[in-house]
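Yeah, one chain of the complex is gone here, protein chain that is, but the others are all in their spots.
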Amino acid sequence: MSDVVLSLQKLHKRFGALQATNDVSLDLQQGEIHALIGPNGAGKSTLIGQIAGNIRPDEGRVFLADTEITGMSIAQRARLGLGRSFQVSSLAEPLSVMRNVMMGVQALQSHSFRFWKPVARDQQLLEPAYEALERMQLSHRAWTPVFELSHGERRQVEVACALALKPRALLLDEPMAGLGPEGTAKLTELLEALKREVPILLIEHDMEAVFRLADRISVLVSGSVIAQGDSQTIRQDPHVREAYLGDSDA
Amino acid sequence: MTNNTPTTNNASPGHSTAQESTSARLENRADSHFDRKGIVQIALLGLLLLVPVAAYFLGHIYYVNLASRITIIAMAAVGLNLAIGYGGMVSFGHAAYFGLGGYVAGISAYHAFDFTPFMTWPFTVPGSDSLLVVWLAAAVLCGLLALAIGAISLRTTGVYFIMITLAFAQMIYYFANSWPTYGGEDGLPIYLRNGLPWLDTNNALNYFLICFAGLVLAMAITSRLMKSRFGAALTMARLNDVRLATAGISPYPIRLMAFVISAVITGLAGALYADLNGFVSPTSLSWHFSGELMVIVILGGVGRLYGPLAGAVLFVMMETLLGGITQYWQLFLGLVLLGVVLFAKHGVMGWLAGRERNE
Partner (left out) sequence: MSVTLLIEQLLNGVQLGTMLFLMASGLTLVFGVMGLINLAHGSFYMVGAYATAVVTATTGSFLVGLGAGIAAAALVGALVELIVIRRLYHRPHLDQVLATFALILIFSEGTRWIFGSSPMRLSPPSWLTGFVTLPGDTRYPIYRLMLIGVGITVSIALYFLISKTRLGMRIRAGESDREMIGALGVNISKLYTVVFALGAGLAGLAGALVGALQSVQVGMGEPVLILAFVVIVIGGIGSIKGALLGALLVGLVDTLGRVYLPIFFRAFMPPSEASGVGAALAAMLIYILMAVILAFKPKGLFSAHD
């Protein structure tokens, strides 16, 4: 089982009367894109929160490779190699792209209690950040302030920020949201190239992108995983068609 | 590692050249001293240094001491600016550190004057009339106090943080007010200004130069700090702490450290202030003073290196000039402040030197 990079084991989370996560187990393996889909209110955000660390599960455990991360803070998980992007862009708008990406490099290299050396001349920070940007084909925008970027470019920067951590697993929360067809096509291409190095847990609404990218798909409905399999299986699963695609004819 | 370059790599130029040019661009930004902003800054600092020197040789000691006052208040505001402007931590209780620094100077001088120890158990701590000892003690004690207050306050955010820092400062204020040993609400006089081994600190110009060195050092440290990795993390904590945590850096210790450094700078200014006036009282711990420090930071331009200095100059000038005309000068201070907050968000430095890039 050394291929499993990220695994969720029997996660439960309840908010008052709402069972937001109900016995969810899934894993992410080396070299794959595993897509998590589900209608609005299916509990995707809660599940992501439990993986990323801003929500504690009531029961169950989360592992990154062989390390249990269930009780760890967001920052600890990130340093161990869990990169994530947000549904709503969460970059520091006034800063340059480079400054945003450099943060992850800095976290990896040391604690941040270095008070003297200016970061602007710190090749140890600049080079890896630049590399991450190149992989997202954004190095030409390195010194542009984030607020000048297009929506699609921000999406790419988000992924580059996650890549700067040299992550073992990527957690991408609706990276295609709000992108036009062109942007979606570009990001799809980039993610496809990326997955060989870093497996991706992809939460996405754009079904076309999901069916094209995902090696495996899990369907979350009302907090439970109701189906899992490759895109062919999921397309034909009657439960999925009924519950998720709203296809009452099935 | 061989197949990881994307196939469409032709857009980006060679690796190292791109970096050289980009990091050079950053340096150019930082080193361009002779634009409008640079001229305003140099003029401000130059005037602050030259006016008291000239006044001293013309025999106007009053103006030398006034300049010392401006300098010290500016230094205290530099400390607060690190918390508010750079760290986004709206501390409404920095008078606590200013006052504590002052009381360290006062209490130390008191015991040195009396030849009584400050404490005898578990070990003996004598008083001292050496500025170096006073500064060291003030820095350490203010740092520890800020560590304790910050550790609790930084668990909260927003309005809670503002009110809690205010409340803790009030706690220190009431303590000083009701603790009779060191004068209580009457305050504590310093009969002999604390000294340095190689310099006559009773000379007004010498003392001003010490204060000036303190201010410049505090500004230099702030500037250097904000360019470092720590500064990068602190900036990110202010702009977007979720981003910082997601990048793998916990915001809490970064903020706490900045809060402590900020308090130490303000505390050292407080020690200088007590020795300047030969007196320290609970007034220096009061919430009014915390508010005034915030006002100075805002008047000057929040999050700008020279903002506190510009704010302190403006504030003390208003106090001196308006205060000479009417005893109700704070009414006008209130009106000016209201105007600045409502209509001129970038402060004096924003007005004189243009908007800050990366603001």
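Read from first to last, the chains carry the letters A and B; within each, the first residue is number 1.
In this section, contacts are C-beta pairs under 8 Å (C-beta built on N, C-alpha and C of every residue); 3 or more make two chains touch, one makes a residue touch a chain.
Remember, predicted model here, so these are calculated numbers, not experimental data.
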Displayed chains contacting the withheld chain: B
Contact with the hidden chain (one of B:Val40, B:Ala105, B:Leu141 or B:Leu166): B:Leu166
Which of B:Asn177, B:Asn194, B:Thr222 or B:Thr266 contacts the chain that the document leaves out: B:Asn177
Omitted-chain contact residue, chosen from B:Pro126, B:Pro253 or B:Gly291: B:Gly291
Residue numbers in subunit B that touch the chain omitted from display: 84, 90, 92, 152, 155-156, 158-160, 162-164, 166-168, 170-171, 174-175, 177-181, 287, 291, 294-295, 298, 302, 328-331, 333-335, 337-338, 341-342, 345
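Convention: only the chains that are shown with their structure count from here on.
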Centroid spacing, where centroids are CA-atom means, of subunit A and subunit B in whole angstrom: 41
Subunit A - residues contacting subunit B, complex: 52, 73-76, 78-79, 84, 86, 90-95, 98-100, 102-104, 106-108, 110, 112-123, 125-127, 130, 134-135, 137, 139-140, 142-143, 145, 161-162, 164-165, 190, 193, 196-197
Of subunit B, residues touching subunit A in the complex: 3-9, 11-12, 15, 18-19, 22-23, 25-27, 30, 224-225, 227-233, 235-236, 239-240, 242-250, 253-254, 257, 358-359
